[in-house]
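Yeah, one chain of the complex is gone here, protein chain that is, but the others are all in their spots.
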Amino acid sequence: MRRIDRSQLEQLCHLAQRDGRTLIGPTVRDGAIALAPITTAADLPVGWTDVQAPGRYRLSRTQGQRAFDFVVGPNSAKEQFFKPREPLYRAERRADGRVGFVAIVPEPEKRALLGVRACDLAAIAVQDAVFVEGAMRDPRYASRRADTLVIAVHCTRAGSLCFCASMGTGPKVNSGADLALAEREHDLLIEALTPAGEALLAQLSSEEASGEDLRWLDESVESARASMGRHVDTRAVHERLFAQLEHPRWKEVADRCLSCGNCTSVCPTCFCSTTEDRSDLDGSTAERDRLWESCFSREHSELHGHAVRGSTEQRYRQWLTHKLGAWVSQFGASGCVGCGRCIAWCPAGIDLTEELAALSTSDARALMPVAAPCAEEGRDEAMVPSPARVLSVTRESSDVVTLALAIDEPRPFAPGQFYQLSIPGIGEAPISVSGRDGAGVEHTIRAVGSLTRALCELSPGSELGVRGPYGRGWPMRELAGAPVVVVAGGIGLAPLREALRQMLADPQQYPDVRLFYGARTPEDLLYAREMLGWTDRRGFQLSITVDRSSPTWRGNVGVVTRLLKRSTVPDAARAILCGPEVMMRFTIQALARLGVTHDRIWLTMERHMKCATGHCGRCQFGPYFVCKDGPVFRYDEVASLFGRDGI
Amino acid sequence: MSERTFSVDLMTRVEGEGRFSLTVRDGKVIDASLAIFEAPRFFEAFLQGRSTHDVCDIVARICGICPIAYQMSAARALESALGLRTTPEIEQVRRLIYCGEWIESHALHVFMLHAPDFLGYESAIEMARDHKPLVERGLRLKKWGNRLIEVIGGRPSHPVSPRVGGFSRAPSKAALLAIRDDLARGVEESIETARWAATLPMPDLSCDYVFAAITGTSDYPLEFGTHIAVSGRGEWPVEQWGDVMVERHVRHSNALQATLADGTPYLCGPQARLHHHRDKLNPVARQLADELSLPATVDNPYRSIVVRAVELTHAFAEALAIVDRYERPEQAYVEGAMRAGVGYGATEAPRGLLWHRYELSADGTVAKATIVPPTSQNQARIEADLVALGPSLIAMEHKAATVRAEQLIRSYDPCISCATHFLELEINREDVP
Amino acid sequence: MPIPPTVLAELSFAKRLSPDACAALAEIAEMETFPAGAVLFREGDLPGGVYLVLDGRVTLTMRAGGGESAVLSLGTDELVGWSSLLHRTRVATATVSRAAQLVRIPASALLELCERDPRVGYAIMAQAFEDVSDRLVDTRMQLLDLYGRRG
Partner (left out) sequence: MGVFKLASCDGCQLTLLGCEDELLALAERVEIAHFPEASSRLDPHGTFDLVLVEGSVSAPFQRDELLSIRARAKKLVTIGACATSGGVQALRNGRDVKGFIASVYATPEYISTLDDSTPVSAHVPVDYELRGCPIDKRQLIEVLTALLVGRRPNIRDESVCMECKRQGNMCVLVTRDEPCLGPVTHAGCGALCPSFDRGCYGCFGPKEQAKTSALAARFQRDGMVPVELVRRFRGITAGAEAFKKEGERHE
């Protein structure tokens, strides 16, 4: 620990900008202390402090000359690395049907962050876990984050909305920074935490801190810890929150909540994003941007044209249970770092700590399963498609086609995984793999929206964008050796087809396979010819039913669960299902009556998978990201949340 | 006896909806009317009871083409009622944003609405097939005007920053410098525009105009004036304008028509401004007027396209000069206590004199509002000009004659949406407690 | 053809019954075989027999919009023609869609049996109720567009 004179701050700012670094530090702007590019110590908010209350933030003059005599302003390091809006790629669709994609990669830019508090260091670590340390790495975030010099400041006083002590993230800086400062009226204590920090410190004129200095620091930090304006009880908060999904408080807070998204915008860890395509007038070129999104907006939970979380009540519950609950199982740390920004910048002044306390009156705890880790190893995911060519188009029914796609250098895929298919200027959607046809990867698509319609209209030779495969597929290994019941509804047969093919090709491993398949009408039955071909395989049983038909149909009429009801299944059978949520719900009940327990059922979850990399937050489902932890789940992993409204 | 009627049921390339009809019998015009059937929108009625701070946002909605004129006239009138004095720095910004509106509106009118008449096209888009560079220039000039408004006010239509006392936020020097080059090019290209406009074939028509424009400052009138000058009649303080002109409701129109008290129609707009203030044009624009031998008094309404083009140069040159000497005002607006009072304000909208009068209650809410837009002042004059035009149409083929008459009306850049903002509800209110 | 009580006892319809009751039921029931295409009853017919499917398939169709629609097919262990238990005319047409062996019980005799012994009556009605309720749930699922939109 060293001590520097206040005048050395100028030198510190100067040194931090060497090697072309942009220095980002606190500065007064429009009535608040903002983080912005600064060049000299004179840009720092010397003599300013902040006064915060729920829904209220004011600057106030101090008599002193401290530059860091405030707690946190509305913005954080988040926007330095995870940009509020940034272009991902430019896409082009040429007249001859060919497509091209050009990634837009940010210019490498070196930064130095000055004045970062312990809570925000924790937030940076949380975002690193999302964007860099998972199975998929966001190269844009990673490149901006990679070469950043961090000069942190110990908090020696706490704000009225601070609760980092409760969250275990502050007020003292322990790691995550190169240098840590503690500011007094006339001087600062400074400590290097990394070699880079040491190198920088060596160029300042400093002297060894005295024992009294060290005592002052300890006492100040302790007094800050003791004077936190807010407090939360984090014990088993995850289990406690998920035990209160029906608590009347959600409704009550929804009456006050504007669902405006300010809390998520100012939160230093919230990472949800969406994309926006801008195409030119003839749709021949398009640019895709990624931008900050909020779980408080309707679009964020949109699934096939309706919002899964249609009400503010559900959205607030989603936010809080994720931030303080599910986050822990996803990333190993809470999504809340105790900075208090969501309280100050909520126009309605909703206080997270108060809501949490009100929801924690009961000791009830939910049993929360932990997601199986994604099998993928770490890799860069720039979310840029590459061109693929349509090899063949097979019409399956009036509104369903199967495209066989030639994908350059394809990574191997497993049954149940999905690709993101896109047409420049129209959009992108997750489509599960329905099989392999020679060199082609097959996707079976029903025309329901503008993109799927456009996909269904593609002809052999034309191109589209693909990225993938993504996600966790069917548990082929767990299914081996046991009787397998396959239940499919409508187009839900598509993600199961490749699994069926693999099982039928290997009767040794899969001696007993029974397919129960329901469709709306006989005309909607997929792969009819292929299925009939399967029926002579030993150990395969096929039951088909339709919802309605003409009287000439000699087969079953009725829902697929009725087929199951009529059947018996062998002991120890395993089941894999795919269909709409409602169908799967009833199928699971029927299976249970037949003795198939929840731990022997796998299903695919319906959520809108947008980025497919676990970064955009769109397909959040309790403790899971459907795109990376699913879409196939073992039912007992999701049973407590499955079929529940607004999850 | 010969009788011919020239009429158009839906006027095109004007703002808003109107029709005209011109009947000539035995070489004499027996009926000329510009009928405005645009639905009335009652602005003056619902301004009543609003706070002074709502007025600029509401009156902007009278017109999508010249919202700034409405905001500025209103702000002036309200400031005079409240006894507020803005600073010269704020006034500079006002002049600047007003220049933007002139540029955007004049460029729209010259290139998109009026030029197709001279060159024989139905629209600028059609004209672009044969005259692409010309139309592109028009779009470019218009865009630069819009950009200027955006930098100061956020968006071209209904900008958000103008307010009573000034602006909610003044533009930074850097933001203005970023468009400085466009403005400089605008000066050049608008000069070319005026030269081109001067070469257009002008139908013959000479009218005996009474010109009305604001006056009272050393500048070519734009965002401010203390008096209103009427050619051959004299000058009146802005406060007295309501006594000098009278508005009446004519049966064929949803808009009121204004004339001088003795019933004389008058003209406001570019020709009127040039008539009273040619010598005050920005030197660049004045030199251009000299080069084109443009007299102070232009009595051929078709030739207004040239006057507009010269004003376009004036606006670009003014804007450029303001940007070059601009320093961001310390204070973007001035504030004062609310009080009861009456205030008047007049500015020069692109298409002419725009006069506002407000009565405020003690809490600063509007007790009564009167807005006299340029088009309703010009409407009587337009009808008179149709009468003057009538005889010369007799010899023409019907369609061409109709087009010629429509072209004449278009020369005034009538803004019908503005003209029908009212139906004088304050008259009615006297009957209803 | 009379039905052996042992065959009857295999059906869930009879599972709730005591051996005595089961024998009583067998007495009034008959076993019949139908080829594919045979019509058991038509929509609008007067009440008649109640059928239990031993084997094969019976499809119910209803008239709508000038045509005939298949709405439900029934197989082994399922009940056909419950409306007769309520003295109602037939609500659908029942056609054998795959050669079937059925148990036919005259509704009047069955109801008489139920009247005679309320315990038997309760068991039979409970079974019929469960069956009808399952069909109601199925119908609701169809209303929810079971196979909905999945891209």
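Letters A, B and C name the chains as they come in the text, with residue numbers starting at 1 for each one.
Here is the rule we use: contacts are C-beta pairs under 8 Å (C-beta built on N, C-alpha and C of every residue); 3 or more make two chains touch, one makes a residue touch a chain.
Quick caveat: nothing in here was measured; it's all calculated off a predicted structure.
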| field | Interface partners of the hidden chain - shown chains only, full complex considered | value | A, B
| request: Give the residue, chosen from A:71, A:454, A:476 or A:531, that touches the chain omitted from the document. | output: A:454
| field | Option from B:90, B:124 or B:148 whose C-beta touches the chain left out | value | B:124
| request: Kindly state which of the options B:142, B:356 or B:381 is in contact with the chain not pictured. | output: B:142
| said: Give me the subunit B residues in contact with the hidden chain, please. | reply: 10-17, 37-43, 45-46, 50-51, 54, 57-58, 61-65, 67, 108, 112-113, 116, 122-126, 128, 132, 135-136, 139-140, 142-143, 146, 153-158, 160-161, 163, 167-169, 249, 251, 254, 332, 406, 417, 423, 425, 427-429, 431-432
| field | Footprint left on subunit A by the chain that the document does not show | value | 29-32, 34, 55-59, 74-75, 79, 84-85, 254-262, 265-266, 276-283, 291-294, 297-299, 311-312, 344-345, 347-349, 425-427, 449-451, 453-454
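Convention: only the chains that are shown with their structure count from here on.
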| Middle chain, criterion being Cα centroid separation | A
| If you average the CA atoms of subunit A and of subunit B, how far apart do the two points sit, in angstrom? | 54
| query | Between subunit B and subunit C, what is the gap in Å from one C-alpha centre to the other? | reply | 84
| query | Along subunit C, where are the residues that touch subunit A in the complex? | reply | 36, 57, 59-61, 67-73, 75-78, 95, 97-98, 134, 137-138, 141-142, 144-151
| In the complex, subunit A residues that touch subunit C | 304, 429, 431, 445-446, 448-449, 452, 489-492, 518-520, 524, 545, 547-551, 553-562, 565-566, 579-580, 582-583, 586, 606
